[in-house]
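Okay, handing you the structure first.
Only one protein chain is missing; all other protein chains are in place.
Order of writing sets the labels: A, B and C. Residues in every chain begin at 1.
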């Protein structure tokens, strides 16, 4: 793969300023209750955020290759489990930016099966070094994210 | 293993009415940021709840072997990530029961490295069938859980 | 989602009799070494098998909804890790059927980044009940799988 491949367009799409990303449910996601394990939904939400960032031109590798390598970290998360997802199902993760400041981004994320909302989450993320030290969101990134803020 | 083995005492312990369970951090728990992946903490919290229930004599297998098999399901969860845990570290999950009603249990759970609180969560769980239908918490179980309610 | 949606075409494709399925690498897949955690590749292989089965019209839900619910189980697996995959990368899982008998299917699976083979696995799967009892591969399924056998 060339570096260009990593920048290839996400398989998700924008609906207005919200980013929608399709996820398929596999065995790995389920537990003995027959539905998705509750922590699995956080992985889907994270994929939604990563794909939103990629679609916005803000790849993880870019931040990791900076002079001081940086990563996104979840700071706080609230999740509401309304209905379960099951193996084989095709669901979508919807990601909406609620707030971007110099030190954090707040998002609303939800998981949908067609028009059925299965889970909903509020997620606050920040930027840290690989040693875990907090950093400001790099200005070009914060500026780029402003464009996706809900009205 | 005989069935008795599954009922062997947990490796955790009670401190007053709170249940404390030790967890070791492995490669599997970390991500490229060098610390525990944010969804991994939910797995630790779930281990803490399972071990609390085992210590209280309320094993999952007991509910699964009932005439109508039942499982616990997380209904809502809020988690605050204050400090990260790293590979090799020995941490503890503290589980405290805040409320038990006929249909739900609310717990406060926290992850500690010595006297350092790393994450804190509020978790609401309920009981469902393997088809995902909500059920009341079986009365003997709800009654047994009352004994662990914080004052 | 209607039931029809679960039967929607896979995002993978056939190259001859081999099935190729794209996978994106996320934070959840990596560990502190900066690359994909070794057990994560097994999840990618399982996605490849599930998507191959879906593309062949043989969904998990179909087997689960049979009179005696059945699931696929891995019986034996050998995996060779040649080169690592990293976050953000777009890779593909290639799935080739080597043998189908009444009681097992043997596959060769490999993970590719462009023309670079990263890992290669031999996987033997069988069919079991939800109680873990071995069953023959249902005849219509075994027959359908024959069509994908390598020459």
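The rule is short, and it goes like this: a contact is a pair of C-beta atoms (placed from the backbone, for glycine too) under 8 Å apart; a residue touches a chain by one contact, two chains touch by 3 or more.
In this text, all values refer to a predicted model and were calculated from it rather than measured experimentally.
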Legend entry - Touching the absent chain when the full complex is considered, from A:19, A:37, A:112 or A:148: A:37
Inset, instruction - Just name the one of C:56, C:74 or C:142 that touches the chain not displayed here. - result: C:74
Legend entry - subunit B residues that touch the omitted chain in the full complex: 1-2, 5-6, 8, 11, 24, 26-28, 43, 46-47, 50-51, 54, 59-61, 64, 86-91, 113-114, 116
Legend entry - Contact set of subunit A toward the excluded chain (per top definition): 27-28, 30-35, 37, 39, 87
Inset, instruction - Name every residue on subunit C in touch with the hidden partner chain. - result: 32-35, 38-40, 42-43, 46, 64, 71, 73-81, 83-84, 128, 130-132
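We take it that only the chains that are shown with their structure count from here on.
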Inset, instruction - Give a one-word verdict, same or different, on whether subunit A and subunit C use largely identical residue numbers at their interface, taking over half shared as same. - result: same
Legend entry - Rigid-body rotation angle, subunit B and subunit A, from Cα fit (steps of 5°): 180
Inset, instruction - Find me the chain with the mean Cα position closest to the mean of all the protein Cα atoms on display. - result: A
Inset, instruction - For subunit B and subunit C, let me know how many angstrom lie between their CA-based centres, rounded off. - result: 32
Legend entry - Centre-of-Cα separation between subunit C and subunit A, whole angstrom: 26
Inset, instruction - Would you please write down the residue numbers of subunit A that are in contact with two or more other chains? - result: 43, 46, 64
